[in-house]
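One protein chain is absent from this view; the other protein chains keep their places.
The chains carry the letters A, B and C, assigned in the order they are written, with residues numbered from 1 in each.
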Amino acid sequence: MNPVNWILALPAAGFLAVLLWPGRAETARALALAVSLVVFVLSLGLIPGVWGAGASWSHVTDLPWIESPAIRYHVAVDGLSLWLVLLTTLLTPICVLISWRYIDRRVKEFYALLLLLETGLVGVFVALDLFLFYVFWEVSLVPMYFLIGVWGHERRIYAAVKFFLFTMAGSVLMLGGIIYLYNRSGTFDYSILLEQINSGALMLTPLEQRLLFLAFFISFAIKVPLFPLHTWLPDAHVEAPSAGSVMLASVMLKMGTYGLVRYSLPLFPNAARQSADWIVTLAIIGIIYGALVSMVQPNMKKLVAYSSVSHLGFVVLGIFTFTQLGLDGAVYQMLNHGVSTGALFILVGYLYERRHSLETAAYGGIATPAPWLATVFLITSLASVGLPMLNNFVGEFLVLQGAAQVNFRWTVLAATGVVLSACYMLWLYQKAFLGATPEPVREHVYDLRPREWAGILPLIVLMVWMGTLTRTFFPPISAASAQILEQTKVNAEFLVSRPAAPPLVAGVMPDAR
Amino acid sequence: MQHLWLIPALPLAGFLVNGIFGRRVSKGVINLVAIGSVALSFVWVLKTLAALGPLETPHVERYFTWIESGILSVPVEFAVDRLTAVMLLVVTGVGLLIHIYSIGYMGHEGGYHRFFAFMNLFMFFMLTLVLANNYLLMFVGWEGVGLSSYLLIGFYFLRKSATTAANKAFIVNRIGDFGFSLAMFLMVVRLGGLDFPRVFSAAQAMPRETDPGLLTLIALLLFVGATGKSAQIPLYVWLPDAMEGPTPVSALIHAATMVTAGVYMIARSAPLYQQAPIAMDVVAVVGLATAFVAATIGLTQFDIKKVFAYSTVSQLGYMMLAVGVGAYAGGIFHLVTHAFFKALLFLGAGSVIHALAGEQDLRKMGGLRRKIPVTFATLVCAGVAIAGIPPFSGFFSKDEILLAAHHHAPWLYWVGVLTAAMTAFYVFRAIFLAFFGDYQGEHHPHESPPSMLGPLVVLAAFSLAGGFLPVSRFLEPLFPAGEAHHDPALVVVSVIAGLLGLGLAWYLYVARRGLADRIAARLGALYQVVYNKYFVDELYNAAIVQPVVKGSEALLWRRMDAGVIDGAVNGIASRARAIGAVLRLMQSGNIRSYAAWVLMGSVVALIALGFSGGAR
Amino acid sequence: MDSVPLSWYLILSAVLFALGVAGFLFRRNLITIFMSIELMLNAVNLSFIAFAYKLNQVDGQIFAFFVMVVAAAEAAVGLAIILTVFKSRPSLAVDEVNTLKY
Partner (left out) sequence: MDAVLFLVFAAIAVACGISVVVQRHPITSAISLIGVMGALAVLYLLLGAEFLAAVQVVVYAGAIMVLFIFVIMLLNAGVEPPGGRSWPVRLLGLPMLVILVGLLSFVIRRVFAGGEEVRFGAFTKGGPREIGRLLFTDYLLPFEVTSVLILVAILGAVVLARKEID
């Protein structure tokens, strides 16, 4: 049977099992770990299929779900979603591990929700029916709301509500867009929609396209989050428990960028191209702004959160260059950000477990009592600032290269973010890890324990792997993004009769588009 | 297949072994791994070069594709040509000597394994930089040496000054790398790739740019990278601070190898620069300005390592001047001799510091020549080499540069000669202050162990005789031919300048002690400005760092993020609340109120149904 | 007077339903409110059975049957909830039950 279905069903079943299984917290942890590990192993099985399938879908299941309106359970994987699914299934067991001691109350519920979150997130990436996509989108929202609201820190209710309201505000618009599309086309199915657009069966007027694009875009942009819709993110991160932050930063934010690539570009190609200029502007502002604000954060989690704003700005920039390089880089950067920022949040969580503070000022000289912790943090920071041979470099390089193909000024501006990222990460590292060790730190901070190693080591390995042997990952991504680019072009040709989109930038390279 | 990959891979393996297991094994094992890996790497370089013969064409080895996407394909590809061969020998050779030296120097320090692991990591990245056959792979080494430099400057991480200096080095280098990466982006888009042969042939296919154009832009952006790495104006500020690291680090990274990477890169990109004469002029002028300014600062410093650090900046400026005026071979030649004598200067200084248990202030030394004679002798060798006294190594390389500069524009030559005089002066000033006169310190000085003296002696030999190495002739075929020009008069002038500097140092610091202080007092404000390094650090801090940090904090975070954006969101929310006052009242949490609303809703629905004819 | 118009049954159903609604609205005692709900369910059942008669099909009755089953389940859970609410608050007044978490 199609492994995708198992990957969706098992965590959901695990959710029920963990919730209902009698017994103590230990059982819940073990069960959650077992389920998530099995899911991860299963998800590895997706790789050969996707590699073999090239740009087409693999592991397809297409069943009718609701007859009227025609909603189908249509799931499949391609190069775009493959690695995101794997990232999700990899991070879930890691989140189980890092919460082992961190979560000490309502343990069962915590792990159950974590598994439910996994289902929701994987579902978002594999759904090919717009309605199903929306369902999973919302399903993933609920567990995260509870993870923040129940297991968070002092201002958790505020943060959870802010998170929920921001995201909901966006997704309502998207739902409206989805329903409007259904009314126009009679289907929720993504591939049928594409066919209709290609064949001309579905002709959206420019105004319609623009409004629909906007509806989808705002929803995705909030999730990304794109400047200036990002203010929910620092609050949510600061208040969320460690595992919540990891899932939020590593996977949930990718829902937004994934949505942009999967839906906004191919479904509304003209509107997307027309809007590229101001979206890129926002992305670049986000890159610089996020980095600058990161620089002055006294709170470690806030710092990492703002750095996420900066990093995801690169992803959005890459997407809206409409170049193979940019799109490849953007997709790769999604994964990179998931790995390195996830690792950063894990490490900050480790620190919090020791010292019960997120303020940088509460730390100092950690390298003396905990050299390995310091080493791992340094590697992660370096990955995050885009050092070559570590993962982020590849993504950022490709994105900037893609931008350079379109408009060199974009590259110049965005590349300053790379410089600034070194500032804030190294300053943080200096303040927290180097220097003399104050007494409280010496007392509380111990080096990594085996369980903690198990949580962080896979990510460290991935950072190096993704930075050096990129060919392990790239072929499916390139195939998928080439397909999507092609899609936007096909539409552009088809819609020639409409007033053509003005050239985005003067001096575009001939081979750029 | 020569398995070039082994050259960097061996130190990498050393790094991994020492980094992971170093804490648990004895110093002997650490030494074996660290020095053994570098020695093997050196041997492998020798073996490879022997096997490859005269290297008339580059030897290229391709391993795997690193990045491939769209129009871009970057392989991991190593190449050896004559330039690389020279660099390989310098890096592994000097590197090996400094590793051996470190056994003695670092013997009493904590974090022994960490030190050697980082040193090996540096070797790995430096060799990658040198071997790379495309700009991106070079960039890997480029950033990687920056990382190792960061790690090693911050080696004494308990000291805030050390970690701050490390951060400064990394961030300033990042600014340079910013330029480098922009250059790469332009290359991919306009020149079709990053492989050296491809870029160069594309560049040569374009017309020579007498007005600023694409190639000039690329060349200048690359030069921004070089100013960061090779400590040129305006990004030289990190190098003097980098002396916070252990002295062998200063010798290896901040004198002999890493900082010369910028010179190597420009020499490597010679075909590109050759097409962009304006960029070359910029390189030459910036290089000369750096040489001059750093030399003036070097005149006044009292920290022995700071003196040599500014000397390094100054000498790097010389090399830049060389490549800027087209004397690439000369620049590389100076790079090689500089690697010998500057490494020797630093190692000698390290030996002095070691002898005095950590004292670095020249004013607290003096009269050491009898107490640590070997160190003294070797430092004098280094001094005569850097001062350009014939027939020692510095004379040959510096002369080549100055002659080329004169051929380009005479004023470059005259400033260069003045700088050479200053160089001789401040180096010997340091030597005289440390070794002559009476001892001013409290510690009992002792000569360093043989593991330290051995490398000193070897380097001293090379400093003295290195000028006879045929580096320039070996490299000549690689570079666009410059006309041979030899003017004995100019040579004599520069030698006299060097001797004058030396003599002045003797006069002021040995013959008439105390005169120097009076002169300094007479010069007053000017002396203070120079002594404080022209207040450049303070200027950068006030003009760039503080505004950015303060602005980010006050304006962006507090005002923009918390004020405007959240304010706007809250504003929308409160307006919605005002509009929806009635709706809000509905949400009272009172079940019966809800029921009443439901009731009203159903009535309305019924009526609507009636009107719409649903109920007929 | 052998037969009754069907509409009478339906109107009776509507009246009973309205009474249930009134009880729900105007009473403050949780249990009484609950009983009002039962009253409404009964009223609806009457409608179902009346329609079953009209359409001459048993399906309506089946539906009423299911409503009863659900009502039974609802009564069990609902009363249990009332018990727990009472445990945490000394009163059954519905107006005071306005936060889920107490």
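By our rule, a residue touches a chain if its C-beta (ideal position, glycine included) is under 8 Å from a C-beta of that chain, and two chains touch if they have at least 3 such contacts.
Predicted model only: the values in this text are computed from it and were never measured.
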item	value
Among the chains presented, those that the missing one touches	B, C
In subunit C, positions touching the absent partner	1-12, 14-23, 25-29, 31-32, 34-36, 38-39, 42, 45-46, 49-50, 52-54, 56-59, 61-62, 64-66, 68-77, 79-84, 86, 91-93, 95
Contacts of subunit B with the absent chain, listed as residue ranges	586, 588, 590, 592-593, 595-597, 599-600, 602-603, 606-607, 610, 615-616
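The working rule: only the chains that are shown with their structure count from here on.
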item	value
Of A-B and B-C, pair with higher C-beta contact tally	A-B
Centre-to-centre distance between subunit C and subunit A (centres being mean Cα positions), rounded to whole Å	48
Where subunit A and subunit B are represented by their mean Cα positions, the distance between them in whole Å	36
Complex interface listing, subunit C residues touching subunit B	21, 24-25, 28, 33, 94-95, 97-99
Subunit B residues touching subunit A - in the complex, by the definition given at the top	19, 23, 64-72, 136, 139-140, 143-144, 147, 150, 154, 157-160, 163-164, 166-167, 170-171, 174-175, 177-178, 181-182, 184-186, 188-189, 548-549, 551-553, 556-557, 560-561, 565-566, 568-569
Complex contact set, residues of subunit B against subunit C	588-592, 595-596, 599
